[in-house]
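Of the protein chains in this complex, one is absent; all others appear in place.
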Amino acid sequence: MIFQQQFSLQTQGRGTINITREVDSLVRSSDITTGLCHLFIYHTSASLMLCENADPDVRSDLERFFSRLVPDGDPLFQHVDEGVDDMPAHIRSVLTKMDLTMPVTNGSLDLGAWQGIYLWEHRHRGHQRKLAVTVTGE
Amino acid sequence: MIFQQQFSLQTQGRGTINITREVDSLVRSSDITTGLCHLFIYHTSASLMLCENADPDVRSDLERFFSRLVPDGDPLFQHVDEGVDDMPAHIRSVLTKMDLTMPVTNGSLDLGAWQGIYLWEHRHRGHQRKLAVTVTGE
Partner (left out) sequence: MIFQQQFSLQTQGRGTINITREVDSLVRSSDITTGLCHLFIYHTSASLMLCENADPDVRSDLERFFSRLVPDGDPLFQHVDEGVDDMPAHIRSVLTKMDLTMPVTNGSLDLGAWQGIYLWEHRHRGHQRKLAVTVTGE
């Protein structure tokens, strides 16, 4: 069996959004009991991440770490048409990836107790982001 | 067809463990000839990695590289409840990922000659780590 559905999300600028509930709800509606859930984001300046879901400091620490690792406005970058956060957004997306695959067990998403799925917007401005969930299995 | 099985592994603290044999053995037991093998770790402070499997120096170099890239006890971090390696473990996991998908061909895992699958424990203390193998195909 295969289930596939796209959905969209409006971001509010750089930062993470917990989308575990949205993804799990699509998995449950797929009527697939055992298999895999693939999540995809159709962009190159926002990404997907599994991350600790309990302490918000984890995500603000991650944000500060990536801001230091890939500094906005770094003179290294020539691709600056859309601003100081343009190229950093591409690099952060490459480092954190645009695809993510997780187990489906007993008809729902099977994550660890402390794992949450996050959409990470890397641009300073908010964007409409398009994603797809594909569930395969039986 | 779909095959799914969980297994656990006790780590001995920060470092890598070659789990290629365990994963391939589950793939072989699945009776799936052609398809995909998905490996997942249910944690956010340990990760999965394909890496060169011949020279142990590659993994000790990786360890030193990541220790320099994401320093334990970095004053940048506020999430320090579990110690100086707590937040670095989350970041190292985000950078190396918790999911991994590989081809299955002729009834076994199909990797390159120099590729091995490693569980990377990022905490200083050993932990019981839970993983799942899902095989899909025909």
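Note that the chains take the letters A and B in the order they are written out, and that residue 1 is the start of every chain.
Operating definition for what follows: a contact is a pair of C-beta atoms (placed from the backbone, for glycine too) under 8 Å apart; a residue touches a chain by one contact, two chains touch by 3 or more.
Quick caveat, the model's predicted, so the values are computed rather than measured.
Of the listed positions B:Leu36, B:Met98 or B:Leu131, the one in contact with the omitted chain in the full complex is B:Leu36.
Within the set A:Ser30, A:Thr101 or A:Gln115, the residue that contacts the chain not displayed is A:Thr101. Counting over the whole complex, chain A has residues 2, 4, 38, 40-45, 69-70, 76-79, 81, 87, 90-91, 93-95, 97-99, 101, 130, 132, 134, 136 touching the chain that is not drawn. Along chain B, the points of touch with the absent chain fall at residues 34-36, 49-52, 55, 57-58, 60-62, 64-65, 68-69, 95-97, 100-103, 105, 110-115, 136-138.
We take it that only the chains that are shown with their structure count from here on.
Averaged C-alpha coordinates give centres for chain A and chain B that are 20 Å from one another.
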